[in-house]
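What you see is the complex with one protein chain gone and the rest in place.
For subunit A:
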Amino acid sequence: MAVRKNQATLTAKEKRDFVDAVLELKRLGRYDSYVSTHNTFIISDSDNGERVGHRSPSFLPWHRRFLLQFEQDLQSINPAVTLPYWDWTADRTTTSSIWGPDFLGGNGRSSDGQVTTGPFAYSGGKWTLAVRPDSRNYLRRSLGSAVAALPTKAEAESVLAMSTYDMAPWNSSSDGFRNHLEGWRGVNLHNRVHVWIGGHMATGMSPNDPAFWLHHCFIDKLWAEWQTRHRDQSYLPTGNTANVVDLNETMKPWNNVSPADMLDHTKFYTYDTGF
């Protein structure tokens, strides 16, 4: 059984294996479809229309499936690789090891936001952005500039304490665990981390930054933690909800997987620790 680990505990070889597999997917031309798929969904998921990947109950199972596909793609390059997660409640500075030159590389430079260190720096020649919002084809970050602080452990705990998975109207104005985790309401966990990283992570093409996967892996872990703490609660809604993916309806773009299929992550992988 594959075990997903905290990125802070990875060995040098584990970091290298992950980075090399990501770079190989990019070289083979298989990375950019993740960027375009994500953007296609995020710009069409709307509060009053059809919504699958974002601002809706299926935000969590959709991304779980999306990450699984990416992880399986990495494993086709190197079977030993699993997605690491980034616990931003613990590793919360611009100089944390996740931003080291041996892993994701560091902050963007002040002049133009360009990431100039690590394997995803444009100058390395292996990370030229194809699916992007504007003419700049280099990865950008602006750590901690648009919002000062990453969410704290206490803030994450306050969201994990919410007992109801999601509520009508099942969008960005909903009360409940999912929307507070996604961040449209309340202390704002997921959205705020995208904004904290800035640059491409703030855009609809956020998977251009490999930090996307480590961030969403932690979001996925928080969902698993919520499930452990609320055994009597589960995914909502269960049926007959317009524009929203009900428990047993299939999700685009796969059309063969439902939120119900994604509830038990231990069929696919486990996490090294609880939250």
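Quick note on the criterion: contacts are C-beta pairs under 8 Å (C-beta built on N, C-alpha and C of every residue); 3 or more make two chains touch, one makes a residue touch a chain; residues count from 1.
Basically, contacts and distances are computed from a predicted model.
For the chain that is left out, the UniProt protein name among "tRNA N6-adenosine threonylcarbamoyltransferase", "Tyrosinase cofactor", "Protocatechuate 3,4-dioxygenase subunit beta" or "Glycine cleavage system H protein" is "Tyrosinase cofactor". Set against the missing chain, the residues A:Leu28, A:Ile43 or A:Ala80 yield one that touches it, A:Ile43.
Of the candidate positions A:Ser58, A:Thr203 or A:Ser258, contact with the hidden chain is made by A:Thr203.
For subunit A, the list of residues touching the undisplayed chain reads 36, 39, 42-44, 46-50, 55, 108, 110-113, 132-136, 142, 145-149, 151, 169, 171-173, 183-188, 190-192, 194-195, 202-206, 243.
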